[in-house]
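First up is the structure itself, then whatever we jot down about it.
Here the complex is missing a single protein chain, while all its other protein chains stay put.
Chain nomenclature is as follows: A and B, assigned in order of appearance, with residue numbering initiated at 1 for each chain independently.
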Amino acid sequence: MSDKILSKSKIQDYLKALAEKFTVVAPMPRRDAPAEFVEINSGDEPILDGSQPMMPPKDYLLPRYETLLKVDRGPEGVKIESTIPEDKPRVMLGVWLPDAQAIQVLDRVFLDKNFVDPYYAARRQNTLIAAVIPKEPRWSWFCSSVDDVENWRKNVDAIFYDLGDRYFVESESEKGQALVDVSAMSEAGDEDNAEKDKVWRRFAEQDILPFARKALYEQLEWDNPIWAEIAQKCLGCGICSYMCPSCSCFDIRDDMHDICIERYRCRDTCQFEDFTLMGAGHNPRPTQLPRSRQRLLHKFKYQHEQFGVVGCTGCGRCVELCPVNVDIRDVLSRTCVEEV
Amino acid sequence: MSEIENKIREEARKALESGEISLVIGWGEGSVPFKTTPVFVEKADDVDKLVWNKFCVNNLAVYLPKTARDRKVGIVAKPCDIRSIVTLIQEKQIKRENVFIIALGCGGVADATVPGESTPRQMCLLCEKRQPAIYDVVIGESVPLEEPRAQIIPELLEERQKYWAEQFSKCIRCYACRQVCPACYCRLCFADRVEPRWTARKATADEAWMFHSTRVMHLAGRCIQCGECERVCPVGIPVAELAREMAAVIKANYNYEAGDPKEVAPVLGQFREDDVDPAQHSE
Partner (left out) sequence: MAEETAVINKRSEEIAEASDEWQPTILGILCNWCSYAGADLAGSARLHYPETIRIIRVPCSGRVDPMFVLKGFQKGFDGVMVLGCHPGDCHYAKGNYYARRRIALVQNLLKSLGIPEERFHFEWVSASEGNRFAQLVTEFTEQIKALGPFEGVAKV
């Protein structure tokens, strides 16, 4: 595949060229909040270098609130309106590589061959993903500790490496060629290549933690005493799951507006007390301990067993944002200690 | 700081060895230098886990209703945390004799999200009540903060509505603000009720508005302004500002402050015949 250089002074030209073929989705900055993936307009200045905190790309592919259908009763009778989004060519730029890999996890859930979620598919199936490797990896990332990141390259369409005043752009797939065959770009030289390798190595060699990857799937056990320790301080909020790029649990609810019914999907989390609450009042996970245990076993063990893909991609958001400093890196270091 | 840490550990050790107290809740070293984490010390040998520094931000009173129900629990507490403890006792969620308070003098905490950068907490810049309201032992002395505090929300009414609309559009309804708050201990929160459904769990700005404005009303006269709700918000909504303005009005109108041991009833659970009358038509 080909490699090119995109000078940062040419970003607007590049975005304009892409906008002729794609709907461009990129992180836009917000006041006092992480950047958010939105469809950008001409002239917008998205954050493409991965240098700032951002909401996960799942917020675009699987929105926090999405209308699934509307039922209206008007003079002509009952009318049902589907709200499946438009399936148009899209490209997502500025995606952290761990977030891009997390999209693989979402794909396993929502593009399963036995049931394709039409809302997710409409936003995903014609979307190119361009990952970014920032100059310095974020302090909280631990990607190489959970997986072999070399294998992640083939799951994206292009990778942008931040070399300071320019990006080294590498296409990773056939479709990704469309992201490098743009006149705003120039040829990459040997020096560029060498710098790009340094950026990659800084990312790939970041802080390998003392837990073995294989052990994750095989050593996390139901009766480990660490669950009680976590549950003691865990507040049971939704930050880890809502901000996680691969967590996708949702609830479906109905709302009435006058005589129109709206069925919508919204986020849900296994950390809330009512997640497993049943109609008759029984709750199989009534306390924080089974809830904390569930999340970690699901993310690190069950998803791998089910899908063959690691549930956690080391993006570090839960590490940064947990109000009580439940640091998953520490949890794994203490529970998965030996190469199995 | 180390001397205070030693005294904290000493008091915790004495408490655990006395046989009356089976748990001491305090702060321990976090997984990174700019964080601490709540620790639950049950054995006297483990008291060295307890630390004290400007990153001891958590209001640990949030753990008391569950842990101190049927036993005596020790807690290391800043003056603001102690105001929460007072509120919990006043509202009969815990008994005074079930809490052993190791009170600390405080010079304000710092909020840090990246290594190397920390800022003094905004709420601390306004804190006037730095003396522990109740305690069993006191360690250290409070130090006033000199920095002036910036105005956070717009002054002009017309700008405020847009300001809050923008802020609430960020809300993801993670409920971290509620879960971290010691005053939010309801078994079933109004926001989780489905019959009637006061607010849908949709992450839209108007539903978030309903959730946050109602929560502030439910905290009226109960919020002690520790600022934890703002600290934990992953999208930076200054939720504590509304509670702060509410507390200022409650003080001005009714001379009532949350977390003050002299109060005998909640501010909305009492009245005076000469209360300020909000009726708008003078006859």
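Keep this in mind: contacts are C-beta pairs under 8 Å (C-beta built on N, C-alpha and C of every residue); 3 or more make two chains touch, one makes a residue touch a chain.
Just so it is clear, the model here is predicted, and its values are computed rather than measured.
Among the chains on display, the ones the left-out chain touches in the entire complex are B. Considering B:Ser2, B:Gln151, B:Asn255 or B:Gln280, the position touching the chain not shown turns out to be B:Gln280 (whole complex). Checked against the full complex, the candidates B:Ser22, B:Asn98, B:Thr113 or B:Ser169 give a single residue touching the omitted chain, namely B:Ser169. Annotation for subunit B: contacts to the undisplayed chain at residues 153, 157-166, 168-169, 190, 198-199, 204-210, 213-214, 216-217, 220, 241-242, 245-246, 249-250, 253-254, 267-269, 271, 273, 275-281.
In this section, only the chains that are shown with their structure count from here on.
Averaging Cα coordinates per chain places subunit A and subunit B 32 Å apart. Against subunit B, in their complex, subunit A makes its touches with residues 30-34, 64-65, 139, 232-233, 235-239, 242-243, 251, 253, 255, 264, 266-269, 272, 274, 319-321, 323-327, 329-330. Listed in rising order, the residues of subunit B touching subunit A in the complex are 30-32, 35-40, 58, 62-63, 113-115, 166, 170, 172-176, 178-180, 192, 200-204, 228, 231-232, 234-238.
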